[in-house]
Each structure stands twice: as structure tokens, then as C-alpha cells.
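Just one protein chain is left out here, and the rest sit where they should.
Moving on, here comes chain A:
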Amino acid sequence: MYAFIQRSALWIFLLVVAIVTVFPVAMALLGSFKTNAEIVGGASLLPQHWIGSNYADAWKQAHFSTFSWNSLFVSTATTIGTLIVTAAAAYAVDRFEFAGKKLYVGLQAATMFIAIGAVVLRPQFQLMVKLHLHTSLWGVILILISAHASIFFILLSFMNGIPKELDQAALMDGCNPFTTFWRIILPLLGPGLGVGALFTFRAAWNEYLLPFVFTMNSPKLQTLTVGLAGLRYGATAAAQTNLIMAGACLSILPLLLVYVLANRSFMQMTAGSLKG
């Protein structure tokens, strides 16, 4: 009897936490199918009539088609760029001896721990203005790529697991370090690159401040996160909770899908990065 009560209490606790966790997302999802009047007026969970027009409105009127494209562009470019930069650097650090190697690794480690926060945004912005990269999203992408230290360390540990004999053999066969990197190392680095891609893509997709700062004067370049937060400031925001919900779902669902598909490796790697 006592065990039964204990077990029930445990499950009630777990269910309550689960409901609290799921509730906001479920609410956004359900709300995205309601009319605005229904969201504002009532507290029924399920929509009375399921309508899809919020998505059409968000997609067209609230420019979420542009936002989605921008988000996809920033995230994809950042992911590709980060992987190239970090894989090359990890290859050099793991396979070659060169002066200043320790300094370089120390520099990468330091960038992860110095928390100067909002200050660096300004000089980064000024720099991009000087390079004329502030009128496109390339400035944002370059800055996001530059924050690659954690991915570098992840790839470094994966690189460590690839036997060195392989590239020596390749060298014997007439490969130079570039072709060895391209033909031998990169294919073998697959799992590491996958994890790195997942992390980088998620970070870039979710980034708010950088694109916000860079697109203050050019709404056409806004990403999903920026456009969505903008809806809430908009003159008509109070009346458009339904659009906010649809927009939120547009920004959450793609990542949620990737996450469900890659659930296991996602969780394992996040946990694994602790052991480092």
C-alpha cells in the first residue's frame, strides 16, 4: 500500500512537470489554429473551428516567408562555414606540430569563457559597416561562424579517434595534406561533422540578438526569431496573438522535427560534451 502511494505520487509529480513543460508549446500550436477572438476571449484549450488561415496570413502578410528564407539561409551558411573552418583547424592541431599551437588552442578555450556580452556586438557591427557587409546577412553569418570554439573542441576529440596511420598511408601514396584532409579525414569525420552541424544549426536558427541588431533598419533581412519578436512590438500586436502563435510554430516546428529525428544523438552529445 505504502509503495503504491509512493509510486502514484511519483507519477503525479512527473505528469505535472511534463504538462507544465508541454503546455506553452501545445498552447502555441493549438492557438495557431484559433481565431484571435477565440484566443483573447475564451480559455478553451481546443479550437472550436480549426482554421489554417493564420498560417497563410503569417506566411504572406506578416512576411514569414521572407523570415523563414532568411533563417534558413543564415543557419545553412553558418553551419557549412563553421564545419569547414573548425574541421580544418582541428586537423591542423591534431595532426601537425607548429609553433604557436598551444597559444591557438588556449585562445579558442578563452573565447568560450570570457563573457563580455553586449559590448562586443557594437565593435562587430562597426566592423561590418566598414566592410559593407551590414546590408546583407553575411555580416551576421561571419560573426556566427567566428564563435566556433565549442565546435572546434568537439571535432578535435573526434579527430583524435581517427587513426594517424591512415593519413601516413595516404601520404605514402602521394597525397599531400590537402588531399588527405579532403579524401581521408573528412569522410571519416562524418559523425563528428553531423553533431557539429546539429549544434551549429540550432544555435544559428535560434540566434536573436545578432540578427536583431543587424536588421534594425532593414526589415527584409529579419530572421524568424527577430520577425516574431517584432510582431509583439507592432502597432497591431495586441490584436494579433493568433499570428504570433502561428509564427512561433513556424520557427519551432522545423527544429523540433530535426530534434525528434536525431533525438538520441542530440541528447547523447549534449551529455557527452560534459565529459570532454
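The definition used in the following text is that contacts are C-beta pairs under 8 Å (C-beta built on N, C-alpha and C of every residue); 3 or more make two chains touch, one makes a residue touch a chain; residues count from 1.
The rule is simple: contacts and distances are computed from a predicted model.
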Complex minus one chain; that chain's UniProt name from "Putative membrane protein", "Glycine cleavage system H protein", "Extracellular solute-binding protein family 1" or "Sugar ABC transporter permease" is "Sugar ABC transporter permease"
Contact with the hidden chain, among A:Ile12, A:Leu166 or A:Leu209, goes to A:Leu209
Across A:Leu10, A:Ala56 or A:Ala169, the one contacting the chain not displayed is A:Leu10
The missing chain sits against chain A at residues 10, 14, 17-18, 20-22, 24-25, 27-28, 31, 39-43, 84-86, 88-89, 91-93, 96-99, 104, 107-108, 111, 114-124, 126-127, 142-143, 145-149, 152, 176-178, 181, 202, 205-209, 213, 216, 224-226, 228-229, 231-233, 238, 241, 244-245, 248, 251-252, 255-256, 259-260, 263, 266-267, 270-272, 274-275
